[in-house]
Every structure is written in structure tokens, then in C-alpha cells.
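A short worksheet on the structure shown next.
Removed from the display is one protein chain of the complex; every other protein chain stays in position.
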């Protein structure tokens, strides 16, 4: 018979420090590919490592600023990393956002641990609801899982987005039934799932994955209505890490051209090939009617998590201000005005996320959920403003952002001195420092971390149209029309 | 000797209902002008009355929904109208905003009572600070004033904006020293002030005015650093009510052409000609160093008060949706998309205001003040989004908004039937109801209440550039640059 | 038998000067209503007169600057007013735009004569095409009509927009068949038409009307596929002039409050009650297949005619610059920057219109038609940029735009001096001049001419969505996809 304990054996000693975390990733037998090659030890891979460093900061922050990144959990019965906490009051969600912005500032990239956090939040209440209505015991299992995770302080990846194939068809009508993750077999010990999850943030840097359905389902899709948790090295799992803009600058030599040599994001395709999940780690199996709630609660949490981008915005605003100083134009009114505009847009995003957190409400399970309308509004602004902030940063920085010689040129005996001579800015600024700041701006606007700052701001937690659909659902037009009719002097509703 | 009691004799019986309020305005001997004529009884003036109706809703709401619009005050020692409350916790400021949005929805216009509320908030803490540092007793006087006001439930107008004359010069260098309000004389009983205040919201509909300096001052401007309270019918006060777009539609006959016949805003020029203020009602006299704080705190409160515009936005979104229905195009995807965009922009404003309230902090006096950065960001969005919401509303409504025949045409025997025939929309909709909704859209986008929804959204509580200056002050560039340098690998600050 | 000559008897002497034009309007027996009353002599009506003045400028310009506003016509065989000219080369369309921008600058409003001009252009080629394919003689009739019109130098109104009723149904399925203009009877002399046209620009200020179908039709709608010309005082025609924002300021006394006392636009509802049209003036009767071409060509001409709004933009930019000067802030960098932005947007519109004219192509009749894509793009920008220009103008002008006392207040002995004292701007500027400029800004942004500058910029010549549909039709996606595939290395089309 299957023993859950053994699955957790690796985490007998809790992960505490950033170093503990790095060590926890070593020596695992995961099936990871990058650029056509199997990566045996991702933690030592120079292109992957910056994404691991970013995740490690979630541990470092908790040790350096425990008031910000840790919290006492009733579930775990101890002080835990905030990335594993189920919110039980509005301030929990506010504090989460403060932590996310700070990590954005520290890393200038996606630190990847939010998806799992938001998955925990969503599963907490949905399993509770299923149990309440169906007499199942998913919630108890889930609480047990979360308790172990909290005590061990592991990274949980949240796996939601299915490949979807032909988007006009539901799961059971796809030519290939695996295009949505599904249960292919059940036995006494557990279930077996096949399929894939796309764009999986920090997948390879996680310890466990929670997989969830990606959309509303109907009864015929019940085999696709499945939620469970698996360790990342479970048999049958394969990971293909996606290419990012400028990813190979990490191996071009030196640390200048990368712009932000220490930190980057990570997204992977995860393939599930008959992956076994013991029942203790199954949190939904066939309760198709709850798939929609799960998705909506997850996205309502996760869309507010994009507050992290305001941390990246802080870095980019700072970089633009530094570049202006290097050029000696920091006092020009149009420069100052652009910095104000960037700040205004950045703080608008922050405000929307904050408001969604402050306005959170409890669900039946006791977990608090962000305000749905405001969370969608927040994310929708995230799909717009970082693009304008990036444009303004490039405007301030100048064309050198994309025409600058490489670090190796700077080191070359023939041309290095020429570069130092001709790329000097205002007196007192080292040319290499000027170049570093410009490379950071490149990194965030058209380089590796533009992946996270721009494109993922568009699509992460749902593309713009997904937010518009949610906003449409919540906009209460009937009430608004009644107000208008009342003021216009239209006494009766004009339509039934 | 001067007796303050007599000044308050009129308010021996508290104002409770909307009707009480209307009655309280009757029979006063104010010196009010509109369109070149003295208005003896403003409450009966058809053009002015809608602005009084809007103010009256602040009373009606408190009786209909006391949980929203009233609150227990420690100062007054009783349940009071929320428009007279000094915030002593973040939720007070949040509740204030909910009340403001609801009143925006109910009236579709500026209900005018916020300026006084925000003046109370600002004076509470500034008088406290002056007393603490200068040994004065302004705060005690102020508390006594507020207590009387709360118990009597009066409307207080906040008077800040001076004419300013040549904006490149401080008060004492103006060709005409009255271009900023100032103390021209002092005696044993009180002070005498001369000058004027511009754009005074709801001035004629108030009971008392608090006047305050409009900007940072220096020692030579000490006679201009004055704060005090006067009843609106104090000798020496003259009011000139400004013209508004379409104001005279109120007297064109019927109630259709006005668009919103019941409610409108009001702004007046107030001239002070040696107006006497007894010392009990003087809250600053010469403490120039505190003028800047007073202005900043007032604007920080008041910029968040523009949350009311989201209530107007609700009405306009509702009207646009109704107009689309009347045209039978409510299901068109571009129509739905525009309603979503309007809602998104409206809720973005709401979020920013909410965040500024939730993030409020206590000052030394115990009063809570909105977050300054977020309040400025909120107002800055108010200077933009209502214009786009209005454009989209007109887009949905169609050109008839500006080409429609008048109500009198509709009543004419010859052409009334033609209008009913040719302006009919989809089956089941009365032509007159269609016309009413279109007039309401006109009212809010290019009519009388566009004054409040658009132009005052630009300039009220400070024009856009004022917010940009405040955002610039709060954007903490040094911290942001340090973050950028750290990630770029620049070890030391690049500038001293 | 019917004699066409008599219809033209009134125009035996050509209209030359602006005064001639005013005289030509007097003494007509039109059935005109405004605000519920029959208007016997519109030219003497104070609210209507400014719209007549604006039209008169099209005559004045031709006498003052004949090189700009007149042209030799092959049809008329003489020098004619450019508003009656059929373009036979690209420069004709460019010159038309220069004339339109100049008239926009001179009047600050809609001068109303473009619709007829664009109707002439569209009918010229469509009648030619019908004749060529159907053997009719519409084109000959039409040329004869245009020749008379050119020689007499009359104003032709173009009447296109039907009431439409339920927009989901074609003409023949409407509950009321008159909701689209149609032929109800034919006899030996001509046809009889019933229906109405909405939003008719300058209708009452015209001499003749050309009516045209408003959309694509099918065979069952053949009675609605009708084009013809009628004198404005033909029996059976009724006009209801629409209300405009602040229209009655024209009768409030003085000329200040109007903002632009001399000039305004005009739109009317025209009702056709069995109006007789002799065959000489029928240019389409049942050729439903050509309705779409007629509409598309008309809108392609007319969307470019919105270049006139750049003339209004010039006025508004100038007014904002003057207001900034009056406030003494013209050198502030944010003020200059806003004026640059306004200019940039204004010239972008101008560029698009110009490009559409330069890129015009000949049709079979020899008439030149603007480039359809570029004309739609031009108009689409007109639906956006004037709103932002108006917002920026209000930003520069300040809140006084909507809170300023009336001219009557200025004339009042008590308060006039107070207003002069407190509304003074920088030294050397008369308060009344400052007020005049602010009223002009009100006029263009939230007053009577905002009707034309804003709302009609949205809906005139087709609402935004109409342009998007045309842009979609012309965007040649297949070619663009082929280019993308070629560069991406996709060898074959991915879809059949």
C-alpha cells in the first residue's frame, strides 16, 4: 500500500535560508530539458540559475525581514513563510502585496512563488465547499497537505493552463484527449493523470506541484475536473524550459551584457505521462461543477499578485532616473515629467491591487478572497501601464540601450579604451556604470526580464480579454441603468 | 463685547431632514447675485434650486441610510452627519468614500458638502500642531466650533482658492493686496478680513464658511496666513454665482431638456469686504509656517473626495447602457466592450481613492489623513478618465445627443407627433423615455453636470500639474535608483 | 406638365457675396420649428442666425480669397464656389481641405456647406455608373442640376441619415415604413417621397437638398433606393431645429457669455410628407444595387471633410495660449508642452486628411475620390483627438471656464467692479478680454460649438464603429499574412 510519508521524507528538515533552498534543489532526478538537452542539475545551469536565485529571495526575505515575509499559521501551528499562508483577514492579503512589491524591487523579475500561494488559497475554500455539499473529505486532505508544506517550507508550483488545442471545443471533444489534463485511470491507491500544463512559472524550481483545471467544465468533462498535488520529481513528469529573450547572455561571459545577471524568471512546459497521485493528494476528482469556482478564485487571487510588477516598475524608474543623471539631463523638465508619469502609472497599479486586498471578503472556509471586480481592474491595468512605463524608460535612456558594445568589447585592449573614451557621460560617472544601468533598462524593456515585465503582464493570470469578461460580469448594469432612469425622470424600467 | 452664542442662535434646533435643510436656507439676508441680479431667496430660484437639492441629499441619505452617512463623534458626543466627522481611523475615510460614491449616484452631480468636511479634517490637525509648538489655543477654539457645527448639523463651506492675480508674485507683492485674502485690521474682539475666494463650491447653500490660505507662505506674507470661520450671512460678504453650461434650461419650461432637472452643482465667487471674525472663530492668524501643511493636508483629503465622480460615472455608464438598449444594439460586441472600458476606468479611480483611504495614517491630533501619494494618484486619474468615459458614452448614445428637438417641440401639436414617429427606437420604448436618457447623457458630457463631471474633475482640489508636483515630491527616486544600481551591479552611488 | 425652370426662378441672379446669401434666405415660406414654435424668418432669429453667419463665410471667403475658395468648373463653364465643384484631380481635393481648415479657423464652428459638396461628388460618379450599366440618363439630369446650382451659387444640403427605427431590421421590415425615406407614389411628372432625415447639417440655411439612401440595400428595398433634389421650401417639408448646448445664450443679452457670438452650427430633423420630385431632379429610383456605392463614396469624401476640425483646433490652441498668457504662465514648461501636444494631435488629423486627398483616384465618371482607407483613418482620429485637445485646453485655461460670472454681472454696478478687481490676470490684460477668451474655450469644449467640435466629430460622417468596419474591409490581411509567413519561414499558406 502507498505511504504518503515517504513522499515527504525529503523535507524532514525544514528549508529555512536561501542556501537551504539551493541545496534542496540539488541531486533530484527530474526530467528537465532546455534547448534540446537534458539538464541534470538545473541549479548549476548558468541560464537557469538566475531564476533559482530569484526564488531563493523569497527565503532570504523571510529571514531578513520576518515581519514582512513570514506569518503565524493556524494550520501549520507555527511561524511560516508567507508564501504558504492562507489569508484569514484582509491584512493578510495586504501584507502579501507588500511582500510581493518588495521582492519585485529586490529581483527585478518574476520570483515565481505566487502561483502556488494563490493555488493554496483557491483550493482551501473550494475543497471546503465540495465537502460541505458532497460529503467528501478533500478539505481535510488538503489541510494535511498544506500543513506539511508549511512546516517543510517548500515551494509549491501551481499548474493551471492546459494546452487547449482547438479553443472552440471542450476537453472531451478534442482530437487528442490529453490536450486538457485528465484522469486516465484510478486504482485503490490513487489516480493516474495525463496531459500537460503550459507556461508553468518556476516549475523546475519547485518542490511540489498542485494541478488544477483551467476552465469551467460540464458533466461530460468530469474526468478533466481534477485537482491534486505531486512532487516535481514524480515519475512521468517531463519539463521543457522555454526560451527567453537574451537568455544566453548568461553564458556570453561577464555579467554586464545580461543587465541583471543575478535574477530572471522561468516558465516551462510540464508533461504528465500517467503520473500517479495517491488519494491523500487528490483534492477534486470529478466534481466538475466546482471547476469554475476554482478558476475564478484562483484568478481573483492571482490577478492581484501582479502587484509585484510595481516592484519592477520601481527598479525601472530608478534606472531611468540614474540614466538621466549619467547624461547630465536629470533637471530637464521633460525628463522629470516622464519620471512622474511612470510613477503615476506604477502607483495606479499598486492602488488597484491594494484596494482589491483591503476589500477582500471571507468565504465559507474562512479564507479571505480579494474583491473580484477590483482584482480584475488591477490586472487589466497591468496589461497596459508597464508597456508605457517601459517606453518612457527607453525614451529617457536614449538609443544606446540597443546599440551599445558588449562587455567583451570593453575588455578588448584595442577598442576598450575607445569605448571608455566615447561612451563617457557626465563627469564623475564611470563609463562601465553608465553601461550597466543601460543594460538593466534593456533587460527590463527588451531583454530577458521584459518577458516578465511586459509579456507576462499581458497574459499571466489571464489575458486582457479574460479580465474584460469578468468586469462585464461584475458591472451590475441593471443597478446603473436604474440610477440613470431615476435621474432622467424615466419612471419605469424601459425593458422588462 | 462680542458674544459667540448669538451667532449660533439660528441653529438652536438641529437640522435633521432634507426639508429642515431647505427651511434653514430660507429668509436669510445674504448678498447673492446671479446673472446680474440680486437673488433674495436662492432656495426659490429655479436655476439655483437644483444645487440646493443636491446638497439636501446629504441630509436625506443620513436619514435613509444612517449606517452610511452618519457616525458617532467623540467631539460632538453624539451621532452626527458624516460630513462633519473628523476621521479617527482608516475605516472612517473608507466609509466617507462609500457615502460620496452613493451620493454621486443619487444626484449625478456635485453635492458640495465635501469641501467643508475636508477643511475640518485639515484644520483639526494643523491647529493642534500650532498649539503644540506655539502655545496658542487654536485647537480648543476649533474643537468648540466643530462641536457646535456637529450638533447643529450645518453645512460648512471650505474656502481656499484666492484669485492670485499675477501668479509669479507672492501675496505681499501683488499690485492689489486683496488678491489674496488677508487680515486688514485687528481689535480686541477679533479680526477683519478682505479679499475673495474663487470657485466656491456650494457657497450659497452653506451655513458657515471656513476660509484658509491657498498656498505656502513666508514671513512677509503673515497677514495672509489666516484661517477662520464666518456665517455665510456675515456683513461684508457678497456672492456671485457662476454661469454653468445650460444653466437656463432650468427655466426653459418642462423638465426634459435639462437632462437632470433635479440636481446640479454650484460655484460662486465670494468677496470679503472687512468681514469681522471674533477670536473664537479664528484658527490661525499669522502662523505662516503652517500654511503649507494646511494646504497639503486639505488637498490630500480633498483629492480622494473625488471618488464621488465614480458615482457620476455609474450614472453615465447606466445611461449609455440604456441608450444602447433603446437603439436595440445592446448586444453588439463593440457596445459591450465600450461599457466594459468605461467600467474599468471608473473602478480604477475608485480603487485609487480606496487605497488612499485604507492607507491613511494618524497625525499628532489623532485625525487620520489619506496616503498622500495615492491620493494624488487618484485625483490625477480623475483628471483623465472621466473625459474618456464621457467620450465613450457619447459614442454609444449617438449624435442625437446634440441634435435632438426640445421638449416644447414634443409638446407642439404640429411636430410633436412627427418627433414621436421618427425618434422612436426599438419596439416597446417610449420616445420620450429615449429622449430623457439622451438628455441625461448630454447633461453629463456636454451639459450642466459636465461642469462637475469633467472640468471640475480637472481643476477641483488642484489642477493636474499640482498633482504631478506632489507625485514628484513623494516618488523617492534615491531609493529607486539604489535598487536599480544594486541589480545592475553598480556597487557605489554614481552621484554624491 | 411640370416645368423645372420655375423651380429655379428664384436663382436667376447668382448669389455672390455673403450679403447676397443672407438676402437669399429671406422671405421664404419654409416650415421651420425651433423650441416648439414656428420660425417665420430664420435669418432674423437670434439663436439661428449664428449658424447662418457661419454658412455666409463660405461666400465671403470666395470673394476675399478666390484662389482658395473658388475654382473654374467645366460643368458650369465658369469660375464657381469651390463648395459646388466636382473634383477632377487630386489637387482639387487638397484645395478643398485648405479651404475647409481656413473656414474652421474663421468661424470656430461647423460652416455646414460640406455635406452638399460631398453629396455632389458621390452622385456624380454613381449616376454615371448607373447610366453606363443600365442605360438610364440620371447622369445627364444630374449634370444639368449641378450646372444650375453652380451658376446660381446656391447652398445644397446633403440629406442621408434616416431615423432607422429598429436597427436590426431593413427598411421594408420596419413597423413604420417611413422610418427610411421612400417613394410612395409615382406619376408622369415625378415621384412622391415620404420619410425623414436626421441630424441635417445646415438644412434650414440651404437652398436645395439632395436626399440619398443611408445604407446598403437589397432588391426588396427598391422603393427606398432613391436619390433626388428638392428646393428646401418644397411643399411637404418640415424642419425641426435641434437644441444645442447653450443655444439660448444668444438671447441672454450681450455677446460675452456666448463665447463665440457670431458663429455656430445647425442640425435639423427634416420630415418629408409626400414631397414631389420631378424626374429631372430624380437621380436614382430603384437601382438598389448602387445604394452601397453611393454611401461609401459619400462617406469617403465626407470623412476627409472633417479636416475642418483642425481649423477649430487652431482656434482652441490659440485660445489656450492666450489664456495662459493672461495668467502669466505662458513660459511654464508644462504649459508649452501641452500646447505642443495639442498641435501634434491637430496636425496628425490634418496629415491624414491631406494624405487621403493626395492619394485620391479617378472613378469612371472622371471625378476623383479620396483614398478610402486613409479617409477612414483620418476620420477615426477625429473621433479621438479633439476630445484630448479639448481636455488640454481646459487644463491650461483653469476652472474659471465653468465658474465665471456672467456678462450681466460684469455690467452690474454693485458687483461689476468686484469682478473686474478679482478676475484680473497679469498686468496689462483687461479682465473682460480674459473673460472673453475663457468663454471661447467654454464654447468649444463644453458649450455651443463643442457640439460640432466634439460630438459631431464622433458621429458625423459615421460613428467610430463605421470607420472600423471600413478599415477592416480595406486592411488586406491576406497580403500581410503572406509577408509574415515569408519572413517567418513558413513556406505555404497555413489556411486555404
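Here the chain labels run A, B and C in written order, and each chain numbers its own residues starting at 1.
We adopt the following convention: a contact is a pair of C-beta atoms (placed from the backbone, for glycine too) under 8 Å apart; a residue touches a chain by one contact, two chains touch by 3 or more.
Worth saying up front: this structure is predicted, and the values here are computed from it rather than measured.
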{"item": "Options A:261, A:404, A:471 or A:490, residue touching the unrepresented chain", "value": "A:404"}
{"item": "Residue touching the undisplayed chain, where the options are A:57, A:223, A:267 or A:433", "value": "A:267"}
{"item": "Options A:152, A:204, A:419 or A:488, residue touching the unrepresented chain", "value": "A:419"}
{"item": "Touching residues on chain A - with respect to the absent chain", "value": "33-38, 163, 165-168, 175-176, 178-179, 196, 198-199, 238, 240-246, 248-249, 252, 257, 267-269, 271, 327-329, 332, 334, 383-384, 387-388, 391, 394-395, 398-409, 411-412, 414-415, 418-419, 421-427, 442, 445-447, 450-451, 454-456, 458-460, 463-465, 468"}
{"item": "Hidden partner chain, residues of chain B it touches", "value": "333-334, 337"}
{"item": "Positions on chain C contacted by the hidden chain, ascending", "value": "94, 105-108, 255-256, 259-263, 314-319, 321-322, 325-326, 336-337, 339-340, 343-344, 347-348, 350-352, 354-356, 358-359, 373-374, 377-378, 380-381, 428-430, 433-434, 436-437, 439-440, 468, 471-472, 475, 477, 479-485, 487-490, 494-495"}
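By our rule, only the chains that are shown with their structure count from here on.
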{"item": "Euclidean distance of C-alpha centroids - chain A vs chain B, Å", "value": "41"}
{"item": "Between chain C and chain A, distance of the C-alpha-averaged centres to the nearest whole Å", "value": "53"}
{"item": "Shared-contact residues (touching 2 or more other chains) in chain C", "value": "334"}
